[in-house]
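Missing here is one protein chain; the remaining ones are kept as they sit in the complex.
Showing subunit A:
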Amino acid sequence: METIYLDNNATTRVDPEVVETMLPYFTEQFGNPSSLHEYGNRVGLALKKARGQIQALLGAEYDTEIVFTSCGTESDSTAILSALKAQPQRREIITTQVEHPAVLALCEHLEKEGYTVHYLAVDGQGRLDLEQYQSLLSEQTAIVSVMWANNETGTFFPVLEMAEMAHARGVMFHTDAVQAVGKIPMDLKNSKIDMLSLSGHKLHGPKGIGVLYLRRGTRFRPLLRGGHQERGRRAGTENAASIVALGKAAELALQAMEHENTEVRRLRDKLEKGILSQVNYAFITGDPDNRLPNTSNIAFEYIEGESILLMLNKFGIAASSGSACTSGSLEPSHVMRAMGLPYTAAHGTVRFSLSRDTTEADIDRVIVVLPGIIDQLRTLSPYWKYNAPVKESFDPAYA
């Protein structure tokens, strides 16, 4: 069966050109870039090239602002922990309720260690209140960490403006741009962003490679100390093959940027129109006018996300769901909860995330298959009868 991959926010297919670029670094180009001989030298030059390719994608001023890490999560941790260590008198963090666990779980842990964390709330469309943000910035704030684009809904936060506001109060600004990099143009040298995280596998590069962009002059304390790799900012022998690959992936992403914002967007919009015109009690979550071009998160009321995914999977369609039915306390995703999604829909969200690999035929097939799946599951549900909800008549006393 032809399979259709619409889970590109989880991870992307490594571009074949990227694979080709990285392979020699497992075989003949095996040198350690720190070594003072030809083996090392060649790899060192390849890393320098990759740094430049990423610098170009981010619009960074210097290539030395690119620090390679092992993943997006490491970049996030490095940024936040560095800010705390470098400014020990500042004991507060500002972030949002809808960050990725890479930031949220760390912040929750830091709260236990005695730091104060302010989690900015979002409205029904997943938007922040900048007045609330302004009021929280203070001399106590060690760092603001706000994601550029949300991984579940694709909604953008106004990070450029928020970085300006932070700088005006003398506060350091970090953004988790793991979902945004490669999908929208960036020009960091003309921004006030001090640190930015990205992850290779979200832009058709390999898994297990990430970057922390670190603006020149930003106070910094490394997470890993040891050798002088990455100028002592991230010790440990470089993952040369993956770094070279990420450089190539960045170059390709820059070339595909236009396509992403025209063709991929058109397919995404077509998918949404196709589904919503056939399925009732369904709606788009997040901010429809201000989000990633590749992401669509649709809530289907009165059914549960995982069962939709299992059905889709049977038809060879891969998507994802924010609902995590994993224990007695069945919490919908923290993002949906923060947006205050109606309880009828909070468990039934499905995320479709496209990429430059997505074809018209893929989208057409989903539009044909999905309405039947929704119908079938609703027929099974005690909350549904004759194409409409019946929630009044089903109200167990034992919830």
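Going forward, contacts are C-beta pairs under 8 Å (C-beta built on N, C-alpha and C of every residue); 3 or more make two chains touch, one makes a residue touch a chain; residues count from 1.
FYI, contacts and distances are computed from a predicted model.
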Options "Spermidine/putrescine transport system permease protein", "Nitrogen fixation protein NifU", "Xanthine dehydrogenase YagT iron-sulfur-binding subunit" or "Acetolactate synthase": UniProt name of the undisplayed chain: "Nitrogen fixation protein NifU"
Per the touch definition above, residue among A:Thr95, A:Gln179, A:Ser307 or A:Ser353 touching the missing chain: A:Ser307
Absent-chain contact - pick from A:Asn261, A:Gln278 or A:Ser381: A:Ser381
Residue ranges of subunit A at the interface with the undisplayed chain: 302-307, 310-311, 313-314, 323, 325-332, 343-344, 346-347, 379-383, 391, 394-399
